[in-house]
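To start, the structure itself, in structure tokens.
Left out: one protein chain. Kept in place: all the others.
This part shows chain A:
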Amino acid sequence: MFMSKLILETVNLTLKIEDKIIFQNINLKIEKGTIHALIGVNGCGKSSIASVLMGLKKPSSGEILLEGESIVDLSITERAQKGLTLAWQEPVRFEGLSVKDYLSISRKTKNEKSIKDALESVGLISEKYLERFVDDTLSGGERKRVELASILLMKPKVAILDEIDSGVDFIGIDKVLDTIRKIAQNGSVLLITHQDEFLKIADKATLICNGNILRTGEPQEISKFYRYECTYCVDENNPDLALEELLNVNR
């Protein structure tokens, strides 16, 4: 029997809000056990794709397949229960909820040690953080790491990590990279990032420009193209026309 390598696939996924196209015809193929990076300039549609994948927004058209099954009509909870999860670009603050309680939500076992291990994995000393609250008293970088620990505990089939790297100090970055690799050992990761260090751990990368996929391929090549060759997608004078030209070149 043929076993597909794909864990998450989108088919012509499109989101329009009123008349504005946020993204269109997105065909992503995420393979099992891989880290797939999603790159592109601010506002190109990366986070909107993440939101639609998780069910926070409904797509205008297109399909989302998790292990070959459509999840496009499922709620956020149902998608999570099937093994999909998302870490926001801006982690949310929770007044009165301790780090321990927050991580307990994601914990699959009753073993408290796993919570401590997850915190240590992202470089946070458990004794120092377990009783703290997931609110303003934690910095943005600390909240990101708590969120990543929470995702690690969930053992998801697919984790969408939206700029999990931003705000994390240089000491913590290595821990964050290691944790992402650990998550990918049990599942797959869709990694939205702007940083080269994070692209290095990716198996594949997709470049998004003005809501369209420009290229998918080997991360370093995509990054090089994005940084040094692709001037079209940032043409402020006429982005739509420039993009159309580029899409024609790539077709």
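Everything below uses one rule, namely that a contact is a pair of C-beta atoms (placed from the backbone, for glycine too) under 8 Å apart; a residue touches a chain by one contact, two chains touch by 3 or more; residues count from 1.
The rule is short, and it goes like this: contacts and distances are computed from a predicted model.
A.B. asks: Hey, which one's the missing chain according to UniProt: "SufD family Fe-S cluster assembly protein", "Phosphate transport system permease protein PstA", "3-ketoacyl-CoA thiolase" or "Tetrahydromethanopterin S-methyltransferase subunit D"?
C.D. replies: The chain we cannot see is, by its UniProt record, "SufD family Fe-S cluster assembly protein".
A.B. asks: Going by the contact rule already stated, which one of A:6, A:80 or A:130 would touch the omitted chain in the full complex?
C.D. replies: In the complete complex, the chain left out is touched by residue A:80.
A.B. asks: Sort through A:64, A:118, A:138 or A:154 and give me the one touching the missing partner chain.
C.D. replies: A:154
A.B. asks: For the chain not shown, which residue from A:10, A:24, A:47 or A:106 touches it across the whole complex?
C.D. replies: A:106
A.B. asks: Going by the touch rule given at the top, which residues of chain A touch the chain that is not shown?
C.D. replies: For chain A, the residues touching the absent chain are 54, 56, 75-77, 79-81, 85-86, 88, 91-92, 94-97, 101, 105-106, 150, 154.
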